[in-house]
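As you look at this complex, bear in mind that one protein chain is not there, while each of the others sits in place.
Chain nomenclature is as follows: A, B and C, assigned in order of appearance, with residue numbering initiated at 1 for each chain independently.
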Amino acid sequence: MGNRYSRQILFKPIGEAGQEKIQNKHILILGCGALGSANAENLVRAGIGKLTIIDRDYVELSNLQRQQLYTEKEVTEQLPKAMAAKQRLQQINSSVVIDAYVMDATPVTLLPLLKNVDILIDATDNFETRFILNDLAHKEQIPWIYGSCVGSTGMSFTVLPDETPCLGCLMDTMPVSGATCDSVGIISPAVQMVVAHQTAEALKLLVGDNNACRTKLVTFDLWNNHYHMMKVDRAKKADCPTCGENPSYPHLNYESRTKSEVLCGRNTVQIRTPQKLNLDELAHRLQKIAPVRHNHFLLSLEYESYRLVFFQDGRTLIHGTDSIEKAKTIYNQLAG
Amino acid sequence: MGNRYSRQILFKPIGEAGQEKIQNKHILILGCGALGSANAENLVRAGIGKLTIIDRDYVELSNLQRQQLYTEKEVTEQLPKAMAAKQRLQQINSSVVIDAYVMDATPVTLLPLLKNVDILIDATDNFETRFILNDLAHKEQIPWIYGSCVGSTGMSFTVLPDETPCLGCLMDTMPVSGATCDSVGIISPAVQMVVAHQTAEALKLLVGDNNACRTKLVTFDLWNNHYHMMKVDRAKKADCPTCGENPSYPHLNYESRTKSEVLCGRNTVQIRTPQKLNLDELAHRLQKIAPVRHNHFLLSLEYESYRLVFFQDGRTLIHGTDSIEKAKTIYNQLAG
Amino acid sequence: MIKILLFAHLQEKAGSDQLTIDKEQTTIRDLKNILKETYQLIELDQVMTAVNEEYVMDDEIAKAGDTVAFIPPVSGG
Partner (left out) sequence: MIKILLFAHLQEKAGSDQLTIDKEQTTIRDLKNILKETYQLIELDQVMTAVNEEYVMDDEIAKAGDTVAFIPPVSGG
């Protein structure tokens, strides 16, 4: 590819040797929303060897305001984000190997994908999944880069197993955060600011310049012109169940997780079945009830005041309710 | 477009009223390189009413590492950046009006485009053009947002005519900066960090929340984990020739500018003629000398060890030399 | 005087991104209790706290002249 990476090679801390390392590394990004799509675009442009991307959702109109890889076309086609992202990423750089998964991230589904992964990037939108990531990263000894944003604010921290405190050290109890993008909104610069920090840290780790990694937790607010770096060395706990001396990885106990969940602030319930769905069969059955839209990855229809989206991997989103009971009733009426 | 901007409307400082303002405003972005393409994408996703983009260059392979809107296809097609950007931007948001210009930014070419422009965003790669922008912005009383980056560093400042110091107050003499992306390289997170600041400031100005604007000059270094905000109130000079009491706008005197120039660090000379080029006629003539590539906007060919790119607007780039004399000789041999 | 910085949604609740508390010294726990009462900042049970840009626990002490930042984890992505 000739001089494709010339400006990156000119940057002294990377250089020819660093560029070769980048092209031989494998990063997994969990989530292809705002943080995920922008992180993926950066790494693919930088020439990462292999990228694994995972997302359970599909592209919606309200995503376009801040989710970089998607256009109106993917909204119309109701493409799953992981697939839409992969398409665009390969147009940007055809030499990167991209594995895309449309699925729910659980300890069980994630573990097999962590083989030979050099760095994990957090682009999830909830702390439940982040604590799973935190446990898995320490169990498998993989650095991971936390990032989150809401409104005009965001934060990031680089977690290096055996060196830094982990997410559990910093937040003893899992935050029940009321502040999600779906409740208080978000502007795209907050996304990019987090991503700039995450990609910079990823590049340092990729070229092996670990000493350059930021050891502080960074928080910012672009609307109020704040930028705050917090020293966290003292937060590391010797008895931490994730990164301490006798880890128990409490968030990997998948059995305790519910099979139905309300997606926070989205007026949506997700129902998960262990079996894959046969979308063709389902389409055949449901088109008698309501007009059905259908692509290779999902099937959607409007039913009463609800919208249902069935995914091949066994999940169904019921938009238009926060009630698990109501959602189950509708689900059983249609697919049960 | 229904709930397209719902997450931005949920953000309190914007809200329904702010969103309506955004959709009725006009921003001009000067440059469609790294800063320009990312700023443009943000504003188009945010639903800006009208966007004017200006760039004199075409998409090259070495751009893809950090210039957001472009893919391998536009490199192969040798599309001018302004045109390639417009194509992608309209796919992202078909309701934004986008005016794209493939041209050199000079006081003469810029002035007519500033009519009804609410904000100017600096995405140029040189201080010569920035000082022209600074003069024009003050003459026309338009806020402008300075941004620049190199390596893992960058800076930004929001210039409000009659309020803040201007670029000339901060830098008495035009910097002869040795540090360009072409000499010391650049990583994409440095770009995004500047863009995050520029877009956030643009959004504040768009919704009329000028009090929220950052009054400090921000500088950062992502690799070395620095972030610095500098108070600049005292830099404002009453006798500044741009923003002072008796402005003379020294950088608008176009006559003094050369018609040939070496593009800094790019091993390239640009020759500018006042007449437009007839590319069809030129193609006809030149194909006898060497194989010619030709699209609606430009024509390129290899000649000896040089590559020449002729633009419709009268400019020619001669890649492979830093010597104006050598470049003129070749130009005259072929097009003269 | 202890300077308080509020991040994310705490700002909206308190109506400002900066507060001052007129105290010679206090534990973080007591400081949080004062703010919970004065500004109904119940969210303070789930924040990270920095004194002069360094992570501290609830039983540590802030003194006059210190800057205390309360940083609620945000979850979006």
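Of note:
The definition used in the following text is that a residue touches a chain if its C-beta (ideal position, glycine included) is under 8 Å from a C-beta of that chain, and two chains touch if they have at least 3 such contacts.
All of these numbers come straight from a predicted model, not from anything done at the bench.
Taking every chain of the complex into account, the omitted one touches B. Only one of B:G36, B:P80 or B:P143 touches the chain withheld from this view, namely B:G36. Only one of B:G49, B:P80, B:P107 or B:G151 touches the absent chain when the whole complex is considered: B:G151.
The residue from B:Q78, B:N93, B:T124 or B:T316 that touches the chain not shown here is B:T124. For the chain left out of this panel, the touching residue among B:L61, B:L114 or B:V184 is B:V184.
If you put the missing chain back, the residues of chain B touching it would be 31, 33-36, 122-127, 147-151, 153-155, 170-171, 173, 175-181, 184, 186, 216-217, 219, 221, 224, 226, 228-235, 264.
Criterion: only the chains that are shown with their structure count from here on.
Distance between chain A and chain B, defined via averaged C-alpha coordinates, is recorded as 32 Å. The centroid of the Cα atoms in chain A and the matching centroid in chain C are 30 Å apart.
Distance from the chain B centre to the chain C centre is 42 Å, each centre being the mean of its Cα atoms.
With touch defined as above, residues shared between interfaces to two or more other chains in chain B number as follows: 12. Residues of chain C found to touch two or more other chains are absent.
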